[in-house]
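Only a single protein chain was left out; the remaining protein chains are all shown in position.
Should a chain be cited, it is by its letter among A and B, assigned in written order, with residues numbered from 1 in that chain.
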Amino acid sequence: MQSAPLSALMTALALILYLVMFCAVAAARGRFKVPAPATTGHATFERIYRAQQNTLEQLILFLPALWLFALFVSDRIGAALGLVWLLGRILYAAGYYRDAARRGPGFVIAAIAAVTLLIGGLAGILRTLL
Amino acid sequence: MQSAPLSALMTALALILYLVMFCAVAAARGRFKVPAPATTGHATFERIYRAQQNTLEQLILFLPALWLFALFVSDRIGAALGLVWLLGRILYAAGYYRDAARRGPGFVIAAIAAVTLLIGGLAGILRTLL
Partner (left out) sequence: MQSAPLSALMTALALILYLVMFCAVAAARGRFKVPAPATTGHATFERIYRAQQNTLEQLILFLPALWLFALFVSDRIGAALGLVWLLGRILYAAGYYRDAARRGPGFVIAAIAAVTLLIGGLAGILRTLL
């Protein structure tokens, strides 16, 4: 992993985004009066919560795909796709926070980046194996 | 990680399964009319959603355990256990989609594989440390 510092940088930045979204949920619990363990009860809280949950769901795909790509294909291209993913997820969160209908474009941009990393990583692994 | 290409292959295949299950949730949102951010409202949607959530919950255990095993014990045996996990999770999803009561066997098969990877990985780490 030390051999892929740019992908490591994108990993750290993706985790910082996730941390910020996690703090947004904690703040929204207080502001919209949705005490734990509840996860429903106010429409705005639910959007902020679902945006964080969806980022979690996407991170578990993105991070391993990024590292498969970085190690079996290219750190530089992997990190560039990682940056696209990151920008897509920022767009997604900013959209979802205002209106569930506006979460689409950012989601699609990030999803294309993640799937490209996964397919590219798989190709790199198969090239190594065959 | 480049030294464990078979475990890398299993990682990529596990992520593809997760991606397929994620798409199934997105499709079910439309088919059963459960718009985001809701996650309840139709029994079939809820099963498809819970199956994906449970796969997420298991991936966070499986992927690190697979890599601890691959790097501290054996790539070949780790990947074989990874294949068992993958087949178990496919069985789990296929069962859960039809009936919550049919999610048991696949879950147990995958859980045994994951726990074996974790315990074996821990043993390998302790052998390295001691």
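Some notes on this structure:
Heads up, the rule we're going with is that a residue touches a chain if its C-beta (ideal position, glycine included) is under 8 Å from a C-beta of that chain, and two chains touch if they have at least 3 such contacts.
Computed from a predicted model, the values in this text were never measured in an experiment.
When the missing chain is restored to the complex, the residue among B:M10, B:A65, B:L91 or B:I109 that touches it is B:A65. For the options A:L59, A:V73 or A:I125, the residue in contact with the chain missing from this view is A:L59. For the options A:A8, A:A65 or A:A93, the residue in contact with the chain missing from this view is A:A8.
Listed here are the subunit A residues that touch the chain not shown: 1-2, 5-6, 8-9, 11-12, 15-16, 18-19, 22, 35-39, 52, 56, 59-60, 63. One chain of the complex is left out; on subunit B, the residues touching it are 1, 46-47, 49-50, 56-57, 60-61, 64-65, 67-68, 71-72, 100, 103, 115, 118, 121-122, 125-126, 128-129.
The rule is short, and it goes like this: only the chains that are shown with their structure count from here on.
For this pair, subunit A with subunit B, the centres built from the Cα atoms lie 19 Å apart.
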